[in-house]
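Note that one protein chain is taken out, while the other chains of the complex remain in position.
Read from first to last, the chains carry the letters A, B and C; within each, the first residue is number 1.
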Amino acid sequence: MSAPPPITAEQVAQHGLTKAEYQRICDLLGRKPNLAELGIFSAMWSEHCSYKSSKPHLKTLPTEGPRVLQGPGENAGVVDIGDGLAAVFKIESHNHPSFIEPYQGAATGVGGILRDIFTMGARPIALLNSLRFGNPDSPKMRYLFNGVVKGIAGYGNCIGVPTVGGDIYFDDCYDGNILVNVFCLGLARADKIFLGNASGVGNAIVYVGSKTGRDGIHGAVMSSAEFDDSTEEKRPTVQVGDPFMEKLLLEACLEIMQKDWVVGVQDMGAAGLTSSAFEMAERADSGVSLDLDAVPVRETGMNAYEIMLSESQERMVFVIESGHEEEALAIFRKWDLDAAVIGRVTDDRHMRIRSHGEEVVALPIEVVVHGATETHRPTRKPKYLETAQHLNLHEIEVLGRGDDALKKLLASPTIASKECVFDQYDHMVGLNTLVLPGSDAAVLRIPDSEKALAISVDCNSRYCYLDPFQGAQIAVAESCRNLVCSGAEPVGVTNCLNFGNPENPEIMWQFEQAVRGLGDFCRFFNIPVVSGNVSLYNETKGEAIFPTPTVAVVGLLEDRSRHMTQWFKQPGHRIGVLGL
Amino acid sequence: MKCGVVTFPGSNCDRDCFHILKNVYGADTHWIWHKDTSLDGFDLVVLPGGFSYGDYLRAGSIARFSPIMKAVVDHANRGGLLWGICNGFQILVEAGLLPGALLDNHTQKYMCRYVHLKVENAGTAFTRACEPGEVLNIPIAHAQGSYYADAGTLQQLEDTGRIVFRYCDVQGNVSEEANPNGSLANVAGLINEAGNVLGMMPHPERCADPVWPQTDGQKLFDSLFHKTRVQA
Amino acid sequence: MLAKIHVTLKQGVLDPQGKAVHHALNDLGYAEVRDVHLGRYMEIELDAVEQAEAEARVRDMCEKLLANTVIESYRFTLEPAN
Partner (left out) sequence: MLAKIHVTLKQGVLDPQGKAVHHALNDLGYAEVRDVHLGRYMEIELDAVEQAEAEARVRDMCEKLLANTVIESYRFTLEPAN
């Protein structure tokens, strides 16, 4: 094979790396990276994977507590709920893909969060979603709305996990950037939680799931001599979800996790095989060797770059004790899934990747996973607050009281009944849904137990715009009130922080304030934050969305028969108000 | 009565059906894998709801060729009880074990909600615990539940009393408003000539556990297990 | 060889999807649309065999799986692969 052409400054830029970052890579490696290695750094040092802008702030969140079995750092958070059981949950965003292709963007969002849950060994028992749309008067927005709802329904219903709640807000600030945050809750045995560890030298790295295609690899970075022009059309910008494949994957994974020779599991999400392999090695302080020729592919002529960075959906990586490879493959084959041993765990703290008989990537694990410098982005209190927070109550037009005003409120899209939406979600499958959509919180019974779990997702972003600190506190307070009204005690928080461009100090100030507000509230009430997600750059042409720190709180009911619903039950009952 | 619930790739409600049969009715219940080839000794076989093969191409169109289906057909021909619920019903019509076809809901949307069903035939093995004309409150959850059969077939079904459930309102009126998906003649469930194969779109297993406030689904299970009508 | 298969609803079977597309097009300003029928299109690549045998096989596939002959009709063409 001829020597590859040298990396150009243009390619570095197209990969989203600054000159300083590229220089840092060369310094840390002691040499220049090749194109595949550049692609790996581009993915792993991206905001999405490295959390470089948000880490300094997320570190301040309270993540520990007597019930916490697993805090942030793994695929999902785990909370002990007694009786030997654990609740596994997380919320994740899929905002940008959903704006481009609402059905598939939302569908693959559901697929991604489901995998984050069952990769920990938990059977998913409930899905919720938090959606933000722009002005529904525009046909484009109605198209996005219908597509997202159908996509969530299409994927969630097919895989048989009930979608039991959520929230939907409409506001002009989301005209250019809709938000699709998906939450999933699963149940597992507290002593059978699986982590994403590649430990045990010699253990097998097993790939299972859909064949790898060119999904998610963008044309912009393909400007090198290694690729020919005809591959451009073949590179889809949006992934298509296959919920049937995911259902097979889910059942096969839960079956194989009964065995005691499964050492580690991780799903292939953003940055595909690259992020899973590197993260698993980093957590176990080990190394990994991969042979890409063994990876099941669905397109011909895929090179190392494409295979490592493909974002094809419905794929997982298992670490199997050496000697049990055939048994593992047999279980996957029973479910008619593609599976193959694609590598081994090593002890040299490197990722060594072979393709067509040659070593094409050799990178130190730690440099890739932790090498991106935390960017301490400057913050500045926004100018708009100078006017926004000054309110003269006397200047507000008082509408007439009575029926008309009430009807107007009830008809506003954000407040109006969402029955036409949750009617499209199967909210009953699994026979665990105690409280159907429409009440304050979703309540699910825990099979073979007297207990129940409740979930509420909330965020009034308008409050967050006016005061991110208070707004974030109001969001988590609202979730907690919803849980308490249903009879549950809050036991864990997950959150998805949706914000604009972090390079804008005013947005970064909103972020910092919201995280602080959330953290203070959770510390005061002793509710740990066990997982979450961050979605930045939600802005178009300089117009950012309102800061939207979406919060989902999970609560526990010791006695499910004492759950409560919000509806008036009988004529003659008295109505009371608690609080000022 | 030996009961079996078939798990096709993509079945979701198999666990729900299994739970009702085994835990609520205490029946001798077994899992049946789609690749199994024998159903010897089974009295009741259930084809559960879900999305077998993702509902790809047409709901039930691929599952009907599963290896187990040969044994399912034999079981039905032998007079064994065969119960297709939702996706199970779709598989039965694709396999020709029941006449007609199930098309997309006329709203072009999935719908999950409680509906009312009128028991048109209370003489079947699945409905003998019901009163003729009784109204049951049972949920549906499907995107392709609109029943179709050509005029001749439909007439024959009517004449021979093989339409077992029709969508109706809370008073039992079989009306267009009460028809959630556009099914011809508001057909929600029907039986074969011999009376041992029932296909229905609604999910009785979702309202048969006494833990829930809604338990109308129990009427069907009670019928199968030879129980008289449950008192309050 | 390449089989190109069209599957459409039989006459008399309601096509609500077609109707929905029809109305959507009218609403978008395409008043000239008089009727819309939706169907399925499939392309199947097959190992090459004699034309007659291939036709028989493809017909079989349609009857068995690709079309639900209770509600759908089908037609197909066979051509050499590209």
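The criterion applied here is as follows: contacts are C-beta pairs under 8 Å (C-beta built on N, C-alpha and C of every residue); 3 or more make two chains touch, one makes a residue touch a chain.
This structure is a prediction, so every number in the text was calculated from the model and none was measured.
Asker: In the full complex, which of B:G54, B:P139 or B:P180 touches the chain missing from this view?
Answerer: Result: among the candidates, B:G54 touches the missing chain.
Asker: On chain B, where is the contact patch with the chain that was removed from view?
Answerer: 53-54, 56-57, 62, 65
Asker: Name every residue on chain C in touch with the hidden partner chain.
Answerer: Answer for chain C: residues 6-8, 21, 24-25, 28, 30, 32-47, 49, 57, 61, 64-66 touch the chain left out.
Asker: Where does chain A touch the missing chain, residue by residue?
Answerer: 100-101, 104, 210, 213-215, 233-242, 244-245, 298-299, 312-313, 336
Rule of thumb we're sticking to: only the chains that are shown with their structure count from here on.
Asker: I'd like the Å distance between the centres of chain B and chain C, where a centre is the mean of that chain's Cα atoms.
Answerer: 30
Asker: Taking the mean of the CA coordinates per chain, how far is chain A from chain B in Å?
Answerer: 37
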